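For this depiction, one protein chain was excluded, whereas all remaining protein chains were kept in their positions.
This part shows chain A:
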Amino acid sequence: MKPGRFTYHAPRSLDAALALLAEHGDEAKVLAGGQSLVPMLNFRLAQVDHLVDINRIGPEFAGPKVTGDTVTIPALVRQRVLERSAEVAAVLPVFAAALPQVAHPQIRNRGTVCGSCAHADPAAELPTVMSVVDSTFRIASARGTREVDAADFFQFHLTTALEPDELLTEVAIRVPQPGTRMAFKEFATRRGDFALVAVAASATVDESGTVTACRIAAAGVAPTPQRLHDAEAVVIGSTVDDEAIAAAEAAASAAVDPTGDIHATAEHRRRLTAVLVRRALAEIKGDQS
């Protein structure tokens, strides 16, 4: 469990980091919190020639910012920092709900939010949350910058829109409209495990209590976070009444096509998705269950 030989770089600025990535491309990997990459190197599941440690690119990347209608989470924001940010919790409490289920405090102290997104584990919590909030992934390389949304960012199991020479500089999230409620529900074998299935849901209701917008996404059932559009559709226009919840549960169950593994059969994962959709919607509605 020792990594192969690599050259370690510790650039002092974003530009320097991007230059290294431009130079080494395929042969380089970004090191952020190291909580996924280092185990993969030690297991020799990943072999790299150049490790570009971005931890020193500048303090401006370390804290989340809430400005006007946007929350930005730059590349070095630790998961624990986001979890504990009162400022973010005031506008996007879903992070404080989801993050305690990501690994353990020691790991969240190092692991970054952007790193979790860039790593794109299909059972990870943060990419799932990013799929129900209004998120934009800001990407930089020596070639320039670009933006992608969650649906385009998460492409496959451990695969994102990032090119080898690109860095995810931040995730920007639009502060939800008034009347928006979100919920995060997860079932994992042990505390801190990746989800067997997790569900994030967001619903915006108007003054009459009718849902005008809804997003539901599940982790652990597909190679990327899976939006459950059919379930969303039955919730929109409803008052999140029992009937709508039951219909969403059924729609979720029908929409997913998970694969089984040693931790859960495909059938169990499907059932969990439906149950967690039900529980997330019940929480949104206000029933604490």
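As a convention for this text, contacts are C-beta pairs under 8 Å (C-beta built on N, C-alpha and C of every residue); 3 or more make two chains touch, one makes a residue touch a chain; residues count from 1.
Simple rule for what comes next: contacts and distances are computed from a predicted model.
Visitor: Per UniProt, what's the omitted chain called: "Putative spermidine/putrescine transport system permease protein", "Quinol oxidase subunit 1", "ABC transporter ATP-binding protein" or "Carbon-monoxide dehydrogenase large subunit"?
Guide: The chain we cannot see is recorded in UniProt as "Carbon-monoxide dehydrogenase large subunit".
Visitor: Considering the complete complex, identify which of A:14, A:73, A:196 or A:211 is in touch with the unshown chain.
Guide: Touches the omitted chain: A:196.
Visitor: Any idea which of A:107, A:161, A:233 or A:275 touches the chain not displayed?
Guide: Once the missing chain is taken into account, the touching residue is A:275.
Visitor: Can you name the residues of chain A that touch the chain not displayed here?
Guide: Touching the chain left out of view, chain A contributes residues 1-5, 43-44, 187, 189-194, 196, 262-265, 267-268, 271-272, 275.
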